[in-house]
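All protein chains but one are shown in place.
Coming up: subunit A.
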Amino acid sequence: MIITGLIVGLALGFVLQRGRFCVTGAFRDLTLTGNTRWFSALILLIAVHSIGLFLLNGLGVITLEASPFPWLASIIGGLIFGFAMVLAGGCATGTYYRAGEGLVGSWFALIFYALTSAVMKNGPLTSVTEGLRSITIESGTLQASTGLNPWVFVAIISAVAIAVTVHHNKKTATPVATLPPLKKGLAHILTEKRWNPFVTAVVIGIIATIAWPLSAATGRNSGLGITTPSANLTTFLGTGDASLVDWGVMLVIGILIGILIGSFIAAKASGEFRIRVPDQATVVKSIFGGVGMGVGAAIAGGCTVGNAMVSTAQFEYQGWVATFFMIVGAGVAAKFTIKSGARTGAAQPAESRSV
């Protein structure tokens, strides 16, 4: 029943696009502006997902497997991925949904990301990836090395998540401006209304939790993932090897379609789909970004989904270490590429401008 992957992908793609869920932005903001709003939403997502996963594991619905910690690969891969995603202007899912919104730069990033992840995971450089990932520390999770019940860590991350969620949802003195609505009722909420990032985080956490048993039922015992499925999809397209088309591949196809539907439905209501061709510099950056994302995610064993949402929720060191180094990599890239005042004379007095 790999078709369930398609359905989960559809739902996820829609939610990502409508919620404008951007992990790249969350990581970049931490170092660029010190804004923790989106990173806090990610913490909430991880908390919801960890509750769901350990609940399902405790009930015997799924079996979480302990794996060793590939420390060197997590550090190197995380750094490369973090740096590259800022160049590409989006993480794996962000690039998928921006591609669905019609941003041509993201099409380039997506194609090169899928290509290099296939080269690193299924192609000629597989041995490099495996070599780096074979350098490990035995205990791969917090609960394995401390001997504590994983619910201790679930409780800790949940407490942190509640604190940051409350902090970021205090009302601002000035109300947040919204677009004038064109639709009413459910259509307004689904296709127009600005979603609170924390609501989006909870919804994604729930979808991620549901994904695991559905995927496990097809013999793929893992949760949401973007990089390996993208690599397998690319390899399938090049070889015709249908055995590669598993739940994960259906998931990324679903995400693409879901995002297209998400932005197309929205296009009817508020018009968020338009082919947008970037300038030369952005195209080049997107290509280098995509190449680096594929390489980095393959080495790190996951992107901002597989590592920063799913591996972290199991309290695996790989997830937390890779996430930390993605933030470092994103910070370095932001320092180099995002300077304020880069364009000269950007703002023009209204009077001097013909309308």
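Everything below uses one rule, namely that a contact is a pair of C-beta atoms (placed from the backbone, for glycine too) under 8 Å apart; a residue touches a chain by one contact, two chains touch by 3 or more; residues count from 1.
Throughout what follows, contacts and distances are computed from a predicted model.
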| item | value |
| --- | --- |
| Hidden subunit of the complex - UniProt protein name among "ABC transporter ATP-binding protein", "NADH-quinone oxidoreductase subunit H", "SirA family protein" or "Co-chaperone protein HscB homolog" | "SirA family protein" |
| Touch with the omitted chain, as defined above, among A:63, A:127, A:174 or A:243 | A:174 |
| Selected residue (touches chain absent from view) among A:246, A:272 or A:316 | A:272 |
| Touch with the omitted chain, as defined above, among A:42, A:103, A:119 or A:313 | A:103 |
| Missing-partner contacts on subunit A, residue numbers | 20, 22, 25, 28-29, 32, 37, 89, 98, 101-103, 105, 172-180, 194, 197, 267, 270-274, 276, 278-279, 282, 338, 340-341, 343, 346-351, 353 |
